[in-house]
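The complex appears here minus one protein chain, its other protein chains still in place.
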Amino acid sequence: MRLTTTNVTRRSAITMLGGAAMLGLAACGSTSGGSSSAGSDAATTESASSDQLEPTSGMDFVVGFDQEYPPYGYVGDDGEYTGFDLDLAQRVCEIQGWNYQPNPIDWDAKDGELNGGSITCIWNGFTVEGRENDYTFSDPYMLNAQVIVVKADSGIKSFGDLAGKTVITQADSAALEVLQGDQADLAATFASLDTRADYNTAFMELESGAVDAVACDLSIAAYQLAQKPDTYVQLDDELSSEHYAVGFKKGNTDLAKAVTDTLKQMDSDGEVEKLCEKYSDQGISYSNWCLGK
Amino acid sequence: MTIQTMLSMLFGGFQTSLAIFALTLVGALPLGVLVALARQSRIKPLAWLMRIYISIMRGTPLMLQMFAIYFAPYYVFGIQLNPGSKWTAVVVAFIINYAAYFAEIYRSGIQSIPRGQYEAAEVLGYTGSQTFVRIVLPQVVKRILPAMGNEVITLIKDTSLAFSIGVAEMFSTARAIVASQVTMLPFLFAAGIYWVSNFVIESLLAALEHRLDYYHE
Partner (left out) sequence: MRANAAQQAGPADAAAKGQGAADGLPVVSLCHVRKSFGEVPVLRDITLEVQRGEVVAIIGASGGGKSTLLRCATLLERMDAGSLSYAGLEVARDEGGRAAYADKATVREARSRFGLVFQGYNLFPHWDVMRNICDAPETVQGRPKEEAEAEARELVRRMGLEGCERKVPCELSGGQQQRVSIARALAMHPDVLYFDEPTSALDPQLTSEVLKVIRGLAEEHMTMVIVTHEMAFARDVADRVVFMDEGRIVEEGTPEQVLVHPTQERTRAFLAHGKD
């Protein structure tokens, strides 16, 4: 079972107890370094020597993603990690000869994971706009929009109807960024703007009537509408439009370029279009693909 | 997704929860004794250090401690993390957090042992460590069992915090399935598994309490 990505080796368990007994952060540091073989390939240690990752054949390519973020990354019917972005990542790794490792993360911890080196990239419907200075991005490959979803019987038709309503979105998400930035005036008309840890919880609250609207990505909205077409409607107005790209730790330009080039190649081979069709019922459309067009 | 797939995924996650649970007990139960003794040490700086340690562990969220332990090697010492680091960090964080709680329970138990027990042992010639191991500790175990039971049950449920640094245990697995399958069933199953495992723990604790019920002070 792939979900439990963390296998405890005997050695790392012993090291851990030793570290615990020493009680110091320094101890934790050395144990972390020392147990690199736990749950991963030994190749990780090579990349640990420098901040700058060079694309090399056989290297570990650890994809950090939110496992509750369909259709980009989620648990498939067979229990394996799947999704549009993960399929793209896996294929890129195959072409490059990298060791593909999907690694679910807590979204709030993504920067630490990336900077610390436990993941190679964030590839998960990751919006570029507003984050340009924080990451080294691949070229944008997908167009996206931030939209508002309400219940079908709510009577809310436009942004104007949202005055005095309760709106929620995901913590640390692009939708939140827009609502606190360019669309702050709109947000000011809401009764409240709250955040949830994941969109699934947000939509459960919407369905149960606890809140009036959810602000989210176009694709998230499409996925939820596809699951429960009679329950939700998406407002025609868009909060913003934006681009998705693969995010790397700042400075990893060679790696970002390698991914960009491979994606372009996959598009010209027709692989991307096929993949979009595979996820079309979940809101992915090839018309939104923007790389190399 | 079939129910079988769902359940086998949840049980896969539960194995991780159980591993965190077991390693935490194995590490924190003895470490707590040392902390409790150091906390009552006559060496003042050591006692103070332990007091501060216990205060920090109890006064800050476990989730935050996990973040600190996971990311400190990189942000403080510049050591690169790897996918194995998070498992180490989770277990270390759980052990040192729970050792602090256990230490305070031990301390309350140790302090509740009447002075006369120590005096009787001293007059009979027991050394300090013999007195502690043979006379004090067995009585402490009986006195603190109910309080320890509470902590142990909380520990099972606290394992769900491990996903905050990306260790996928049962609850995060349940959430992932809920997200992709748009059904509440995984939550129901997860709740059932938590409850059943805690029911087993409660029963074991009750049996142990019954076993120690052969005397009272």
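Order as written gives the chain letters A and B; numbering starts at 1 within each chain.
The working rule: contacts are C-beta pairs under 8 Å (C-beta built on N, C-alpha and C of every residue); 3 or more make two chains touch, one makes a residue touch a chain.
Model, not experiment: these values are computed from the prediction.
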item: Visible contact partners (per top-of-document touch definition) of the missing chain; value: B
item: Candidates B:2, B:55, B:130 or B:150 - the one touching the absent chain; value: B:130
item: Residue among B:16, B:65 or B:139 touching the omitted chain; value: B:139
item: Touch list for chain B against the chain that is not drawn; value: 114, 116-117, 119-120, 122-126, 130, 134-135, 138-139, 142, 214-217
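Going forward, only the chains that are shown with their structure count from here on.
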item: For the chain B and chain A complex, residues of the former touching the latter; value: 1-2, 5-6, 8-9, 12-13, 15-16, 19, 23, 26-27, 31, 53, 67-77, 79-89, 91-92, 95-96, 99, 163-168, 172-173, 175-182
item: Touching residues on chain A, where the partner in the complex is chain B; value: 1, 3-6, 8, 12-13, 15-17, 19-21, 23, 25-26, 28-33, 35-40, 44-45, 47-49, 51, 60, 62, 67-70, 74-79, 101, 103-106, 108-109, 112-113, 115-119, 198-200, 227-228
